[in-house]
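Dropping a structure here in structure tokens format, bear with me for questions.
The complex appears here minus one protein chain, its other protein chains still in place.
A and B are the chain letters, set down in written order, and residue numbers restart from 1 in every chain.
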Amino acid sequence: MSIRIILVSTLLILLLGSPVALSWFLGSQIQTKPIVPPGREEVVFWHFWGGQDRDVVEDVVQRFNESQSSYWVRPIAMPGNNLQAKLFLSVAGGDPPDLVNQDDPILADWAERGVIQPMDEIGGAEIEKIGDWMFESARRLSTYDNQFFGVCNGLDIRAMYYNKTALQQYGLSPPETIEDLDRIANTVSPANEAHERYAYLPDSRRFWAWGFVFGGDFFDPQTYRANVDSQPLVECLRWMQSFGRIYGPDNLAAFRQGDQSLPGKTFPLLPIEADSVVGRYCLIMDGQWRVRDIFNFQNKRREAGIACPEYDVCPLPSPSNGRKNAGWVNGNFFVVPSGARNSTGAWEFIKFWIGFNQESQAAKTCAAGGWIPVSQSVVDDPLFQEYLDKNAMFAKFVELAGSPNQFPIPQVPGAAFFKRTIEAAGYEAMSNPDKSAVEILKSANERIQKHLDRAREDLKLNEERP
Amino acid sequence: MIKHRKNRWWICGLLWVASAIFSLPLVVMISGSLKSSEELARNPYGLVPESWSWNNYLDSLQSMPFTIYLTNTILLCVGCVVGTTLSCALVAYGLSRVPWRGRGLAFGLVVATMLLPWHITMIPRFVLISEIGLYNSLWAIILPTFLGEAFFIFLLRQFFMTIPEQLLEAGRIDGLSHWGLFWNIVIPLSKPALATVGLFQFVQTWNDFGGPLLYLNDPQKFPLAYGLERFVSSYSDQTHLLLAAAVLFTLPVIILFFLAQKTFIQGISTTGIKG
Partner (left out) sequence: MFTGLLFCSPWMIGFLLLFVWPFVASLYWSLCRFDLINRPRWVGLDNYLRLVSEIGTDQGFGLALSNTVYYAALSVPLSVVIGVLLATLLSAKVRGQSVYRTLVFLPSVIPVVAASILWLWLLDPNDGLINYGLSWIGMDSQNWLNQSRSAFSGESVGVLSGWISGEPLRLFGSKDALVLMTVWGVGNFVVIYLAAISDIPNALYEAAEMDGASSIRKFWHITIPMLSPVIFFNLVMGLIRSVQTFTSVYVLSEGTGQPGGSLMMLSLQLFLSAFNDFEMGYASAMSWILFVVLLIATIVLFRTSRYWVHYRVAA
């Protein structure tokens, strides 16, 4: 008996040891903790970028580290969901990073609960200057209750991508109104048929974007009331439901899955088969980051000498009583957690990244990453202008960034719940196209209001304490 | 128990079908991990890859700091296995071989904690761990195992109870204290049970996801299970790499299982714990 045990434990040790040995052997990529150069203070910086974007981030960090000799930024990639939970745990656990880049609607909650520091305490009067220097939409994303708690460093704008070649084949032009879009949908993918591809299908999570386009406002800050069941939003949701009625919600659900899971094919506007010029959709609402995918795709095709469809972008089509050049804007923003050890270093890095008084640095970053700058002065930088000249599609996004009709999710405590509930309402409506839109929105509105009230009441309670 | 000879053919057939169904996912996982992304899209479930893309493994090793994750996992496993076997053996001895007032009650409490959901203690434990400054340290996961684990205490106690009293009596006559009895008689006799405990703790720690999710925030400290989950969201479109990473992560457990199959099976059938 005991011989077997000895045998097993020896094997165990071997088993434990061999992967280690193997991976040390393989480990040309071993990333040991980088050593902070003497005389510099470390700035621990969390972000969630992966893939190509991560290289851009690391390049910015490197340029910053080389540009001065007081601080040393250590970037840590934290991909995946629930970064906010992770940050919250780190603040509560007492070991937060010095700087975090985020894109979830958490500014208000974190500010009220003291998870993050107000920017004016870190940057002093400079923050007001940065506020004036920024786009309106970037300022909206950086402030809560008229105070800066974050600094926006990149805008995400959504617009309608379309396959020019495919539309031309059908004799169609890009949509300007919702009616145009419906007509295109009907021509390319008529109702009551199974389709390999669809002209356009709304994504339930894009209820935010379409809601703003239809002229809706989800929240009224004056009265502090959620406004989710207002007429424009009801109409918007009904329009989104119409796709489910026409094609069948389950067919859509099945079709949708392919959008995420086809190996190696992430943007469903692009055709998969080499002999095809149309992807899974002819039109798709998406953000500026897809410009890069299209560019790469077209290059590949041209190199291989295969017929290559043309693509372009237009603003989201709107109904007659809706908003033009509208949409939902979100973006990345920096926050400095409470308890950060090196907030001054973080502040210097923030300014470097957004290009405040050093526009060409930000122009370089934005051109490398295909990101939308947060200030017109960065856009005007010759380096960035050169980039825009070469990327006409991208330029349209930059133009939309300046539109007054680009709205973020309301910056109120409970915004994450707000966002979730709106998206869930969109999902519910689209998977039950016969359910009353009014009913869905009324119940969502009630839940959201309850949550907002509770959040506010909670925070009041917090204020009362000494 | 089915013994009729004439029934054999359909039993064999059923067994064959059942084990094929159960093992097929694993087979396609391994074969999928060896296909190029192009082949995987075209022919996901062909059992034999047309061209063997061993590169997938190198690629997936290089797309995440695999070495670091693995080192952390091994540190955690070693720490937790040492902690659990040590503490649980001590406690089990105290609960089985040392007569004292309140022993019955203590054992009852051990059994009670065995069945408690982890949810209820999750938040306070987090607060405790961060108060003593262990947040974002591997010790946050290792240290609690030094304080005993109900299931394993239970298992070891049951085992210690089967050790003949005469042996301990003989030790006592030789002038051994409880400490001496524990080290010189009970521990040497209990190696199979201790191995079971160590094995289960190893697998448990290897698989642990909730602990790192709560307590670790520096990728330099992530173990494989958690690192792999992070990997899922950023590589969701590269199934071949995900599968290769999953195979790499699974392989040690499977090898371990084959090496210590009996211990596994005995452990599960005597306690009903999942490995």
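Note that in this section a contact is a pair of C-beta atoms (placed from the backbone, for glycine too) under 8 Å apart; a residue touches a chain by one contact, two chains touch by 3 or more.
In this text the structure is predicted, and so the values were computed from the model without any measurement.
Enquirer: Report, in label order, the displayed chains that the undisplayed chain touches.
Expert: Across all of the complex, the chain we cannot see touches A, B.
Enquirer: Among B:Leu90, B:Ile163 or B:Ile187, which one touches the chain that has been omitted from the display?
Expert: In the complete complex, the chain left out is touched by residue B:Leu90.
Enquirer: Over the whole complex, note the residues of subunit B touching the chain we left out.
Expert: These residues touch the chain not displayed: 1-4, 7-8, 11-12, 14-16, 18-19, 22-26, 28-29, 32, 41, 44-45, 87, 90-91, 93-95, 98-101, 103, 106, 109-110, 112-113, 115-125, 127-128, 144, 146-148, 153, 178, 182, 203, 206-207, 209-210, 213, 225, 228-229, 232-233, 239, 242-243, 245-247, 249-250, 253-254, 257, 261, 264-265, 268-270, 272, 274-275.
Enquirer: Could you please point out the subunit A residues that touch the chain left off the display?
Expert: These residues touch the chain not displayed: 80-82, 84-85, 88-89, 91-92, 109, 113-115, 248, 250-251, 253-254, 256-258, 261-262, 416-417, 424, 427-428, 431, 447, 458, 461-462, 465.
Keep this in mind: only the chains that are shown with their structure count from here on.
Enquirer: Compute the distance, rounded to whole Å, between the mean C-alpha positions of subunit A and subunit B.
Expert: Taking the average C-alpha coordinate of subunit A and of subunit B, the gap between them is 38 Å.
Enquirer: Could you pull out which subunit A residues touch subunit B in their complex?
Expert: Listed in rising order, the residues are 1-2, 5, 8-9, 11-12, 15-16, 19-20, 23-24, 26-27, 29-31, 33, 50-51, 76-81, 86, 89-90, 92-95, 97, 260-266, 272.
Enquirer: Applying the document's contact rule, which stretches of subunit B touch subunit A when the two form their complex?
Expert: Subunit B reaches subunit A through residues 37-38, 40-41, 58, 61-62, 65-68, 70-71, 74, 77-78, 126-127, 129-130, 133, 135-136, 191-192, 195, 202, 214-215, 217-220, 229-230, 232-234, 236-240, 252, 255-256, 259-260, 263.
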